[in-house]
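Would you mind keeping the following structure in view while I ask a few things?
Here the complex is missing a single protein chain, while all its other protein chains stay put.
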Amino acid sequence: MYASNSPFAEKLTADNAALVMVDHQTGLFQFLPSVEPMKLRNNVIALAEIGKRFALPTVLTTSWAQGPNGPTMPELVAMYPNHVVTERDTVDVWDHADTVKAIRATGRKKLIIAALDTTTCLSFAAIGAVRAGFDAYAVVDASSTFDDLNQQAAMHRLASAGVVVTTWVPILAELAANTIKNGVHIADLLTAHTGSYAGAFANFAATARNADVVQDQLKAARKAIRA
Amino acid sequence: MYASNSPFAEKLTADNAALVMVDHQTGLFQFLPSVEPMKLRNNVIALAEIGKRFALPTVLTTSWAQGPNGPTMPELVAMYPNHVVTERDTVDVWDHADTVKAIRATGRKKLIIAALDTTTCLSFAAIGAVRAGFDAYAVVDASSTFDDLNQQAAMHRLASAGVVVTTWVPILAELAANTIKNGVHIADLLTAHTGSYAGAFANFAATARNADVVQDQLKAARKAIRA
Amino acid sequence: MYASNSPFAEKLTADNAALVMVDHQTGLFQFLPSVEPMKLRNNVIALAEIGKRFALPTVLTTSWAQGPNGPTMPELVAMYPNHVVTERDTVDVWDHADTVKAIRATGRKKLIIAALDTTTCLSFAAIGAVRAGFDAYAVVDASSTFDDLNQQAAMHRLASAGVVVTTWVPILAELAANTIKNGVHIADLLTAHTGSYAGAFANFAATARNADVVQDQLKAARKAIRA
Amino acid sequence: MYASNSPFAEKLTADNAALVMVDHQTGLFQFLPSVEPMKLRNNVIALAEIGKRFALPTVLTTSWAQGPNGPTMPELVAMYPNHVVTERDTVDVWDHADTVKAIRATGRKKLIIAALDTTTCLSFAAIGAVRAGFDAYAVVDASSTFDDLNQQAAMHRLASAGVVVTTWVPILAELAANTIKNGVHIADLLTAHTGSYAGAFANFAATARNADVVQDQLKAARKAIRA
Amino acid sequence: MYASNSPFAEKLTADNAALVMVDHQTGLFQFLPSVEPMKLRNNVIALAEIGKRFALPTVLTTSWAQGPNGPTMPELVAMYPNHVVTERDTVDVWDHADTVKAIRATGRKKLIIAALDTTTCLSFAAIGAVRAGFDAYAVVDASSTFDDLNQQAAMHRLASAGVVVTTWVPILAELAANTIKNGVHIADLLTAHTGSYAGAFANFAATARNADVVQDQLKAARKAIRA
Amino acid sequence: MYASNSPFAEKLTADNAALVMVDHQTGLFQFLPSVEPMKLRNNVIALAEIGKRFALPTVLTTSWAQGPNGPTMPELVAMYPNHVVTERDTVDVWDHADTVKAIRATGRKKLIIAALDTTTCLSFAAIGAVRAGFDAYAVVDASSTFDDLNQQAAMHRLASAGVVVTTWVPILAELAANTIKNGVHIADLLTAHTGSYAGAFANFAATARNADVVQDQLKAARKAIRA
Amino acid sequence: MYASNSPFAEKLTADNAALVMVDHQTGLFQFLPSVEPMKLRNNVIALAEIGKRFALPTVLTTSWAQGPNGPTMPELVAMYPNHVVTERDTVDVWDHADTVKAIRATGRKKLIIAALDTTTCLSFAAIGAVRAGFDAYAVVDASSTFDDLNQQAAMHRLASAGVVVTTWVPILAELAANTIKNGVHIADLLTAHTGSYAGAFANFAATARNADVVQDQLKAARKAIRA
Partner (left out) sequence: MYASNSPFAEKLTADNAALVMVDHQTGLFQFLPSVEPMKLRNNVIALAEIGKRFALPTVLTTSWAQGPNGPTMPELVAMYPNHVVTERDTVDVWDHADTVKAIRATGRKKLIIAALDTTTCLSFAAIGAVRAGFDAYAVVDASSTFDDLNQQAAMHRLASAGVVVTTWVPILAELAANTIKNGVHIADLLTAHTGSYAGAFANFAATARNADVVQDQLKAARKAIRA
């Protein structure tokens, strides 16, 4: 059994979790390719959509948004049109009073965090969260960095620091929990933001639509070949 | 200089090319992962969109659509709601009279071909096209196959057979040709269907918000294309 | 020396272990390619066969089996024709009363767990097992997920949570323990489900056709296990 | 259009093709890992099965079968129990009179060739076939070699020499041609020897079995979430 | 022996070659990662430096430089401060009169071409060059594209079209030819723009500090080239 | 919250950290390719430059500098022309009295360490640092080793030993902390030593040429840091 | 500082370490390709040579040596002609009385362990060693397994179990410690068993042929070690 201060002692729920999205800005997005850009875009949107569907208190923050880091990704702006986004003059969210205040105001124990990039903003936010007494979940596929070695090193550092290293699909699944009640969220998000599930779901839906014809055809083919 | 029967002797234009999309069906889509599924989905849609924007005569065909190959991908159905799709009882499009008729009816010399999968439907369609006297362009990233060795072998086979091995971005660029007239197609399609350009373009647009010349240029191009 | 609550304090045996196979369903199988599908199929069957050969109490469970997750893989149905399979309306096995009851009914301390996919069902089952006081062994090659980053992140998360990250061959070897008594299981399963051992064993057997001592030893082992 | 001496001028059919399987021996199998061994085993068996299903005249040959190359793979022996296998004292099949005689005796123009290994026995057999006036199809995934560089170099050499570089699935598809008549062969072989199709087909068959329940469930879930 | 119209019939020299650098613009640079960006930057500069050291007539051209493609890379601007750069409104250099004029004005038979990206601007420039009667050398490592599949497809297309597929180091070596006269260029450029040679040369120079013959040889070569 | 003896309990600052660069020698540099040499060179220089910009007490040390390990990399010699470099007759820096003395003389609690190679000099220095009561940060991308397996094994060993596994960009970002005060360091170093940021920054600067607010902000930052 | 029961509390020396080589048998060697075979052979021999040069008490053990696992590798037999090799009828060395006795008879606290394969014999030997109160060093590059996922899973399991995950070069370097006394061992073994150092050393030696100080230093070291 886990010690009570382990992040694994208690599960993630829509009631104990907040979402913190750090520096998902257009400038950073374009030069951090360790996660393939089309997948990164989908992963970031999917994570933000999870926040909305499960009504998680959400903190958005940027750094140097008028500089090369660029403004918040337009996809996120469209999802959070009136949300306050704290612009930090610090790399680490825990060094910036307004952002810390916003995080504490969520009143949640568990922080789901993604950031550009993985080695700096994500690592500092997640490790700082543990330092501040939170459970931290680092969503490494809605984050990205310079190259594969940086990504591997960051995962080792995060795991060593007691951060839960994870990705967006298990965040969705852990929050959804009951598939009767929440299965539609799983189906919608996986269909929209993973190519593999999208293909499989589309095929499932189509196949299930005209099953009789299909079964007859199969039986006929097998009968023919054995005759 | 190329011999006149070389596919390289003449460039691809909106007037000499037709588009042939073979077996982009939900069943095949889900078990042919050599192109990452999220990228494959975007590549297929992008290629179909190119066909529409440049008004290419287009042939759609399927095989065993009521079997495990599944129906046409819903994204394509939405784009071509009333288009005749030939259902073949042959693997090779050139063995199926109605499909051959549809291809010949385009009246074009150059065939842009993509198919699921790369080693069979694409290879047979492209090699058969050369056999039938056409220039064939095999779009290997809007096609996919079982694994990387199959993909490499197919590229060698296609190149040996005199087929132009290519991808969808150069198809777009060769057809667009003039960036004053057609730059908006390039910008729209790369933004929608490649993560890297999407990020870069979003950042450019945001950064350049005050750069009037750039904005005016873009607006003019969009106005021109819709006029 | 390990603390008594470490999963490493005690070895896995046919008497202290149960097998839990979560969501090995045809729908999930087809769109989770991080383990190459032919290897995944063999790994899943091999793990199930280990359970049968060492008479491990076994829990089978599915989720959304009439939905896109699909029914239990036919290979497993053939091996467990009359076994009760709990159909869950939850992602996490520990949220579903009947499945938890089935696991506790095994009376075993150590749970060998595999699941589709690695980041959700496997991680939740294994971490929940530790939370519930069990030792958990996550068999990551009889599980699979969307891509390599998801797989790496899951291994870091599992290791951090105190789960034993492992694969099916060491599960077999740890249970077999004595090669006189159980070598035939090792030989049979590695031959059937790994290509490399299959090739080597076939060659050895052929080369050694006249080596009486080897042949007699093998025959004796086979006879002993069936006696 | 292809010159009449191009291997691409005419398609592969059950009437113009023979199968030549060179040195699929247990010793060679085990130390030539460029194709993953479990896949290689399946690819070799699949190719042999194609030969049987389409009644292709087939030549089997070995080299140094009592030495480290080992005897013919037992899977092939089981498929061809009474077939004459020529044991060569030459590396190149075209240097061995009895093997050449057996090849010529097939009376076919097109030779489908696989061999262990790719760089030697396959390359020599395929290039020698062209030298002798045949069309040669090198099946590079039912062949294997030391490492990836050897495999890439071999594919370049084969393509340069006018050999068709291919894999077993397109051989099957080209011979099957008509899916009404031969679809069962495609379904059976892909199901048995590719993990991805196996998963997809099993799911298709299962989904199609109980479609009504599935459709109702889906509609209910979507209605519930919008209520 | 090569036919006289083969690009391999004659070697590349400082007298028969011109350099064409297409679209090395900051915008394109940042989102075309198939060549790792630090290496790409060095490869592009190295190629430009080769042009200067061997006094090759050089054509620089850009497209949509005020748009997201961005202005010419500042490193190139610094090397060619007063050079005319043609701004094209076409993707293909051969569709733009001023650029074609500039290329023809070089009076050279062989064109060394690099471009961003590989699949479009490089492929069109190189294939168009052959169409126009030139020998074309495509420098694929001073070019870059979206991903590895695009790069592989482009290499197959270029090779099929009769373009010489190459990289910058062999361009340097073929032009340098005589190592007494030109060894200093090889040493300088490899040291500055490849990490591996840089390390090896630094170590050699340090180790050999007392080896007078080596040091003298180097000094003499440097003196000769500046004389 | 972290235990007070955790390296994660307190952040890295310009006041609590020292830099230890071990065996960045030309001989070792050339035969340790797990980090691509051009990137390794840039990473090493960037880390050294961080030390200078944040005025970290710095220890340089070499081993067998007159042997095949070679002298200190000339780039570092140029940056530290008069710095004492301890030449050790031991592999482990903690076995060499003068080097230990130099480390202790820094008076800092946290040691940022990079070394050639990762498995020996870096591992011994970092693990020895923890043994000696320091917090250790292993900069794995300014270090390198024989191959990827060695690199992975070293990261596991370092993480297990309580060393912070990291790379140079997060070292820079953690020290910079405040982007108003220190953003210029981030911009300068990322531009000079990562290709991706270099491209993005060059494009941003060019695009924003007219965006006064951005330019003023940059100028102010540069002025502030030099004041 | 490490707790006294941490394997990191104390360094590895020629006085506190023993070497345990498990199942380096010809049969296993040939079908466990996760470490490339030519490198594996060299790594195994290098580790055995380290044992001899530092006079480590050494335990050799095999399993099913007359079966497909095969006899001890001939290279090891040549190095240990009269050494007792325990033949186990158990997979785990700690289940076999004679092998355990041999290990305990070494009287050493730290066990350097390598085995074929990594997931079974190495993992069981190393984890069992910790269970029995030893410090365990798992040499993962003188071990090998079926594929990369097995190797990664094994490294996670070993690290979690408190085993030091390492490779043979740091074992050599930690034992050598003093490069004046033991540098010759480092030079000899790296030259013989790593291609990269071999090349660099050969070049250094040739370049420095006249550098008397270096040559004398090497000669002195060799003389000292033989005295």
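We call the chains A, B, C, D, E, F and G, going by the order they appear; numbering starts again at 1 in every chain.
Methods note: a contact is a pair of C-beta atoms (placed from the backbone, for glycine too) under 8 Å apart; a residue touches a chain by one contact, two chains touch by 3 or more.
Nothing here was measured: the structure is a model prediction, and the numbers come from that model.
The hidden chain makes contact, of the residues E:D23, E:E49, E:D117 or E:D141, with E:D141. Within the whole complex, the absent chain has one touching residue among G:G70, G:G128 or G:P170, and that is G:G70.
Although one chain is not displayed, chain G still touches it through residues 26-27, 29-30, 33, 36-42, 70-71, 73-74, 193-196, 198-200, 202-203, 206-207.
Interface with the hidden chain, as seen from chain D, comprises residues 27, 30-33, 63-64, 66-68, 70, 88-92, 95, 117, 119-121, 123-124, 127, 130-133, 146-147, 149-150, 152-154, 156-157, 159-162. Listed here are the chain C residues that touch the chain not shown: 200, 203-204, 207-208, 210-211.
To be clear about the criterion, only the chains that are shown with their structure count from here on.
For the pairs E-G and A-F, the count of C-beta pairs in contact is higher at A-F. Averaged C-alpha coordinates put the centre of chain B at 31 Å from the centre of chain E. In chain E, the residues that touch at least two other chains are 27, 30-31, 33, 36-37, 70, 147, 200, 203, 207.
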